[in-house]
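Every protein chain except one is present and positioned as in the full complex.
Presenting subunit A:
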Amino acid sequence: MSSKRKAAGEAGAAAGASAKGKKAKKGTGKAAEEVTDPVELDEEMPSEPEDDYLDEEEPLEEQGTFNDRDFSKLELKPDHVNRPLWICTDGRIFLETYSPIYKQAYDFLIAIAEPVCRPECVHEYNLTPHSLYAAVSVGLETETIISVLERLSKTRLPEEIARFIRDSTLNYGKVKLVLQRNRFFVESSSPSILRKLLQDDVISRARLSRDDFTISRAPEEAAAREMEKDLLAEGEPEPGAEALEKDLHSFEIDPEQVEHVKQRCLQPGDLCYPMLEEYDFRNDTVNPDLNIELKPMTQIRPYQEKSLSKMFGNGRARSGIIVLPCGAGKSLVGVSASCRVKKSILCLCTSSVSVDQWAYQFKLWSTVKDEQITRFTSENKERFRPNQASVCVTTYNMVAFGGRRSEESEEIINQIKSREWGLLLMDEVHVVPAQMFRKVIGITKSHCKLGLTATLVREDERISDLNFLIGPKLYEANWLDLVKAGHLANVQCAEVWCPMTREFYREYLKKENAGKQQALYVMNPNKFQACEFLIRYHEQQRGDKIIVFSDNIFALREYAHALRKPFIYGPTSHTERSRVLYAFKHDPNVNCVFLSKVGDNSIDIPEANVIIQISSHAGSRRQEAQRLGRILRPKGRAQDRVAGGAEEFNAFFYSLVSKDTVEMYYSTKRQQFLIDQGYSFKVITELPPPDMASELSYSTQQEQLDLLGRVLQADTAEAGEERLGEDLDDIERYRARRSVGNMRALSGADGMVYMEYSTGQPRPMGGRGRGRIPQASRHRIFRNRYGASRR
C-alpha cells in the first residue's frame, strides 16, 4: 500500500519538474483551457495541435473533474529504483536522466516517443500515433515496444498504454513500398494484409501481374535488433532470435499508379496502412552508381553514426527526417548518407549561399570529383552529364518555380525531372510543408528522401504533414547531451529587460503609431544603450566576436551607423557581403557585425561567439533556435568548457527586450523551443550599469528626442520588418498585408486631418507596417530580375 502512494507522489513531482506550470489549469478540464486561447494574438498560431490520442481521451478527462493526473492506482514495482521511466496513462513518459541506464533508455524512448521537454534531470516524452509510426518504421515491433516499456517502467505498464500502442501500431509499417530495379512493389511480411489491400478497387487495378505473391527473404532490422538486445539482454531469451531472416511477400504495381495507391493506403477507415518507403539501393542495377566514398580522414561522431544507422537499419535506405542541432554537423550526415547510397543525389537547400556551402561540404568530406557535382542556382547553372550519376545541389525555389524560365534552366529542370534520383537530401526540411515547396516532392522522382533540420517546429500545425510528405522522424539528438559531450558550445542565454523611456512609450501607445510600434520598441534608447554596453564589454574585455541581429531594417541601419559597425541585409550585394564577412573573420579590428534576417540561417560564421538580438520576427521559435545555432559550434578546448572549467560558458546569447511592450510576449514565446531543449534564460534587468549610462550614446534627453523624431519620420516601409524574397516563414502568411498610412505619407499629408482607419478586423497588437520593401512588392516576374541586378 505504502509503495503505491509513493508512486503517485513521485510521479507528481516529476511532472511538476518538467511540465512547468502545465498542470496549473489542468484541473478545470479541457473546455476551460480552450476559452483562454483567444488571448493569443491572431497572427500567432494558437496552441500546438492536440494529438488525436488526447482528444480521444477527452470524455475520460472530464469525468475526473479534478484528479485526471492522479496516478496513485499504478502499482510500483519493488525494484523501481533501478528503472528509469514513469509512464502515465495519458501517454506521457518521464525519464530520469541520472539513471545508470539512461543512455539505453533514451535511445529507445527517442525512437518511440516525441520529446516534449528535456531539461537536465527529468525529461518528458509523449507517446503519439506519429511517434509510434516512426518507431515501427525503424523496425521496432509492437510487442517489443511494450515489453521494453514494461521493463523500464517503475510501475506496471498501464493497460491503456499497452492498448494504445497496439491500436496505433496495428497497421503501421506492415506494408512497404519498395522501388526495386525501377519497379514498384508493395511488400508485406503477412500475405493476409496484401490480400486485404487487393480487395480494394484502386489497388487491385494498379497491380501488374496476377500471379501469386513474390516471396523473398530479407535480413532483420539490424538497428532494432541491437536496441532490443541492449534492453532485453538481462534474461529472457529473445523470441525468435535464430530466425534472422523473414519472409516477405510482395506484388508489383504500376508505377503510374503509385501516387493513387499511396493515397489509398493512407485513407483512414477500412484501409489504414500507411506505406513505408524503402529503397533497396544495393540491388538497384538500373541506375548508374555514383563513385563516392567518405574521405578516410572524415570522422563521424557517435550520434551521427546513430542517426545513420536508423536510416540504413536493414540494409535499405528509408525515408525520414533526422533532427540535429545547428552546428552539430548535419551536412556530414547528409554527405555520409549519400556516400552509402552511392546513386544520383539531389540536394535541396533554402538559399544560394547554402548551395555553395553544401557543394563545398560534399567536396570536403567525400571523394566526389568536381565534374560529378553541379550547382543549379540563378547565378550558377552547371549542366550535368546525362546518363551519369551525379550530385546536384540546388534550392527549393529553383525547382518549385512555376513561371517561365530561361532556356538554360528549363533544360536543367527537365533533366532533374526526368532523372531517377537515388537520394533526395532536403536541408532545413521544416520549410517543405509550405505550399510552394510541396511541389518539389511531386516534381522530383526519388527513391528515398532524407530531411535534415535543427528545429522541427512551425508556428502552424503543418509540421505533422512531414510524416507523409517525407517520412517519420528517424532521430532527434538531445542538445544538452551534445553540449556535455563537447560537440556543441555551452551557451549562456540571457534576456535583457530594457525599460521604455517616457517619450518612446507615449508614442508607442498612440493608436496612429500602430505601424511603427516595432521601430519604437527596437529604437528604445535604453535598449540602444544596453546593446552598446554589451558590444563594448565583449569587444574590449573579452575579445569576442559579436553578431547583432535585427529584423527591423531601420533599426539595423541606425544602430550600425551610430556604432560605426558594418551591416548586412537583404539588398547588400554579394561582393559586399563577402567583404564584410571576410573582414569579420580575419581582421582583428572588426569584431562586430550587424545582420538582418538574412543571417538567420546559412551564413556560416564559425568565429562568432556572442549574439545580441535587438529585434526579431514576432514569436518565431524557429528563428530563435536558428540564431542560437550561429554560435553553437564549439570553440576553445573541450576540457575548459565543462561545468566549473576555466570557461564554463564561452558563448553568449542576449535577447534585448523592451519592457511593457508586446516584445515581452514574443520573447517568452520564442524561447519555448530552447527551453524545451533544456536551455535556461537568465533575466538581466540592470543593464547598462547606472554609472556607465552617461558614457553611452543617447544619454541626454535631447539626443533621445532627436532619435524619436527620426523614428517617427521614417516612413512605414522603412520602419517595418524586412521581407526577403525567399522568406517563406510560416507566420508570414497570417499577417495583414494592407498597410494604412502609405498614402498619407506619399501625399505629404502625414499628420493632417484626413485619416483612414481600417475597418473590420482590428489590427493585431504589435502588427507592424507591412513594409513595402521594393523587392518584395514586385510582381514575381520582375522580382528575380531586380533582385539579380542588385546582387
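Note that a contact is a pair of C-beta atoms (placed from the backbone, for glycine too) under 8 Å apart; a residue touches a chain by one contact, two chains touch by 3 or more; residues count from 1.
Note that contacts and distances are computed from a predicted model.
Set against the options "Probable vacuolar protein sorting-associated protein 16 homolog", "Ribosomal protein S5 domain 2-like protein", "SOSS complex subunit B" or "General transcription and DNA repair factor IIH subunit TFB5", the UniProt name belonging to the omitted chain is "General transcription and DNA repair factor IIH subunit TFB5".
Checked against the hidden chain, the listed residues A:R195, A:K417 or A:K510 yield one contact partner: A:K510.
Of A:S72, A:T298, A:Q492 or A:Q672, it is A:Q672 that touches the chain left out of the display. Within the set A:Q304, A:Q613 or A:T661, the residue that contacts the chain not displayed is A:T661. Although one chain is not drawn, its touching partners on subunit A can still be listed: residues 20-26, 33, 36-37, 39, 41, 46-48, 499-502, 505-506, 509-511, 619, 659-669, 672, 765.
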